[in-house]
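A protein chain is absent from this complex, but the other protein chains hold their places.
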Amino acid sequence: MFYREAGQFKTSYKADQALLPILQDRIGLAVILLTAFVLIPVFANDFFLTSIMIPFLVFALAAIGLNVLTGFCGQLSLGTGAFMGVGAYAAYKLTSIFPDANVILMVLLSGVFSAAIGAVFGLPSLRIKGLYLAVTTLAAQFFLEWCFIRIPWLYNYNASGAIEIPRREVFGVIVSGAEATPIARYFVVLSITAGIAYLMANVLRGRIGRSWMMIRDMDIAAELMGIRPLQTKLMAFAVSSFICGVAGAMMVFFWLNAAEPSSYSIRLSFQILFMVILGGLGSLAGSFLGAAFIWILPVILKFVPGLMGIDMAAETVEHATFMIVGALIIFFLIVEPHGFARLWQIGKQKLRVWPFPY
Amino acid sequence: MNAFALDTTTAPSDETVKAERELLLRVDNVSLSFGGVKAITNISFDIQKGEIRAIIGPNGAGKTSMLNVINGFYHPQEGTITWQGQVRRKMKPYEAASQGIARTFQNVALFKGMTTLDNIMSGRSLKMHRNFFWQMLWRGPAEKEEIEHRRKVEDIIDFLEIQAIRKTPVGRLSYGLQKRVELGRALAMEPDLLLLDEPMAGMNLEEKEDMSRFILDVNQEFGTTIALIEHDMGVVMDLSDRVVVLDYGKKIADGPPEEVQANQDVIDAYLGVSH
Amino acid sequence: MLYDIFIDPFVQMYEMPDFFLQVLWEGFVAGILYALIALGFVLIFKASGVFNFAQGIMVVFAGLTLVGLNENGVPAYLALLLTIAVMGVLAYGVERVVMRPLVNQPEIILLMATIGLTYFLIGFGEFVFGGEPKQMIAEQLGLPTGSTAFEMGERGLIILQHIDIAAAVIAVVMVAALGVFFNKTRIGRALRAVADDHQAALSVGISLNQIWAIVWFAAGLVALATGIMWGARSDVSFALEIVAFKALPVLILGGFTSIPGAIVGGLIIGFGEKIGELYWGGLVGGGIESWLAYIIALIFLLFRPQGLFGERIIERI
């Protein structure tokens, strides 16, 4: 009833291949973009921006990165946290070597380094598959984490062993460091995330995206059709690590302000993996939904007891949050193993036939 | 598609004409074993341009292994393979694909997460060249290339009469349709040699008839050389120009259908006479 | 430099044989403990194809339950029995709530479900027992706590902790018991049947649900043993969960389905990382233990993708 594509005819392949061929989807996206770029900046308070929106967007980008590798190319990775760390440390080094350069450019450039490292750790994927590969990516995780601590050059020999983000301006607006306003950081993060999401949507619907999915769905058949497995997998590793690296750099530059190596630990890898799986493997929109669920839900749950007038100790809330998130993960896996993206599809189907059940 | 093959669009029935035709592929004394198990023993045969060549034999005769050797998935321990006049070195499967060998699989090996359209488009992978940068931008060259190949793919969709399932994820299709999509995917590669591994297994009569028609059309309209494995003797005898018969990894007969049909070894093999 | 890498470590081993033996012993004990954690993974993977990420937290949870009950005045042996009962309830609950509805899902989904279970158990465990590290009640359980020293040469000394010896003994007993259970009992045979083929097992009248509850219970028992042993070495706290990751390279070496593989893999990792850390770690500043095991596993996999005990994979189409 509300969601209908009947009557929307395509007269060219060009129109048929558009990113969102259906009018309602285009309207929906426009509303989301309007909300993100106009309504939220106008109405949201600082807490909403810094503790909900900015982390959400950073995580969504990281989830897109991991989704490219795991969801689209079928290579399970548990090293996301470390690849994000590579991006963060690279961006930090770049901004300290080139203090006058545009910091946004440096953040994007840092992805090149994480892409290179990611490709190196992707090499075993030619011979190792599935869960075995997942465990070998743990090697990347722990080894890189060790490097972040052991190579003082990476953190400019700071006595604290951490990287601290200095103040940087872009076109006269402070975007990083303590003085940067939440609004400025929000716009930077939003633009980068939206931009990369758009570019990836393009890559994923074309030849390269298809070659990744071929490897994922049936690697032998893909190879017999002329796909070079090593090149294709390494490209997925590189692209995925690039995006994760940029997300990692954004995490410290526009959100946390300072990071210790433990900020990029195995826990971060799991956090991102949750987002990807709950959101839906192989779905860009799912990456956003998964990030929203895993990041925003616990933040919100913390406020509930206070508002309902229940005096709960802070740690009890934390325990409850762990239990609820754990239970919900299992719950959603049981209800829909293909993630929120599939739930959304089913919802759309329901809307299409509404008010009739079938 | 292949310039030479296009010249000979009508299938010649005369034996002598065939003998003069150029060899596409020659297999010489090939042996293959896994560990101690011999899958193929000292087999030689050839495939000529433009013909339909059938490989038959009882279960476990080494037919699929033979196809796997031809497209580079297995590497034989002994023997040589000559492709278009050149002795082939040891190579990767994707190199075979770029030389113009396409195939379908005994158990459908479609990309389950993708639609029919995307599956067939994936056959065009080797022919598309826009790099990552253009793909990211989409507008411009990448989109143009995509539309260009989409046209070719739509031709194949029309040819195979699967317009209605264009946007359906292949996992939801019936077995027969999946086999058809798989054929489409192989055709999209515009191969010189098309290997079909039991294209009609598990089909009902109508579906078999459809599939036979498609195979003949592909051979005649596009001039594509075809090597197929099939169990349905009727189909094999009707479709193929020449038949090679394997049993226990050995070649027991080679020749035109009617000749092979009369061969005592072949009859024994199929009836299960003990060796 | 080359001398430091290729010669000096061996010279050291030769010059201080007592120390080398001590390193081997520590490697052996660490390996046994890794193997015990890995054993829990293997049991569940074998019977249900689930890569049980929650094994690490189950170790913590079992240990905490035991100590927590004891702290609340339950005598040690009764607490042990009650903990076994709790692990049984947990196994039953997991089978009912997690495994049964997720039957036949791809392995990554099952993996994720066990990570969800991990989150739940962390929250639940901390909620019930609090987040403080707790002392393992090794003495009350009758486990030996002292140590024995052997003199060797002039200054040589090898110190064996009794608790480590007990850990080794218990590990051997558990493996033997599991072996008997798998091979000699009706349930054990059913379990192996399930491991080979779910459908076929179902068709000869084996109840999958029952089997799954049993393997989760068995894994819970293994977790309890691990929790006691590791808890006695340091203490029972949630930080232990991270140590449990070490079981993953062990699994890679040994294969996901092989019980002897878990033991051998555990020992390889245990010896490898102790020897690596003590004789080569110093060259790069030490602390390489956090990743050495994974790198060993990775290099190993490059040469034998099927693992130590796996059969050579022939790809078919």
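Each chain gets a letter, A, B and C, in the order it is written, and its residues are counted from 1.
The definition used in the following text is that a contact is a pair of C-beta atoms (placed from the backbone, for glycine too) under 8 Å apart; a residue touches a chain by one contact, two chains touch by 3 or more.
Throughout what follows, contacts and distances are computed from a predicted model.
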The chain not rendered here carries, per UniProt and among "ABC transporter substrate-binding protein", "Multisubunit Na+/H+ antiporter, MnhB subunit", "Heme exporter protein CcmA" or "NADH dehydrogenase", the name "ABC transporter substrate-binding protein"
Of the chains you can see, which ones touch the chain that is left out?
-> A, C
Check the options A:191, A:262 or A:345 and report the residue that touches the missing chain.
-> A:262
Spell out the interface residues on chain A facing the chain that's missing from view.
-> 44-48, 50-52, 55, 96, 99, 142, 146, 149, 156, 158-162, 164, 166-167, 177-179, 255-263, 265-267, 297, 299-304, 306-308, 313-315, 317-319, 322, 324, 327-328, 331, 334-335
Residues in chain C touching the chain absent from view = 16, 19, 22-23, 26, 29-30, 101, 126, 130-133, 135, 145, 147, 149, 159, 161, 230, 233-235, 237-240, 242-243, 245-246, 273-274, 277-278, 281-282, 285-287, 289-290
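Criterion: only the chains that are shown with their structure count from here on.
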Mind having a look at which chain is the central one, using mean CA positions?
-> A
Taking mean CA positions as centres, which chain lies farthest from chain B?
-> C
Find the geometric centre of each of chain A and chain C from their Cα atoms only, then give the gap between the two centres in Å, rounded to an integer.
-> 33
Residues of chain A that touch two or more other chains: which are they?
-> 220-221, 224
Residues of chain C that touch at least two other chains are 315, 317
Parts of chain A lying in touch with chain B, wherever the complex brings them together = 12-14, 17, 199-200, 202-203, 205-211, 213-214, 216-218, 220-229, 235, 239, 282
Chain A contact footprint on chain B (complex, rising order) = 71, 73, 92-94, 96-98, 102-103, 105, 109-114, 118, 121-126, 128, 130, 132, 135-138, 142-143, 145-147, 150-151, 154, 185, 189
Contact footprint of chain C on chain A as seen in their complex = 76, 124, 127-132, 135-136, 138-139, 142-143, 145-146, 150, 220-221, 224, 266, 270, 273-274, 277-278, 281, 315-316, 318-330, 333-334, 337
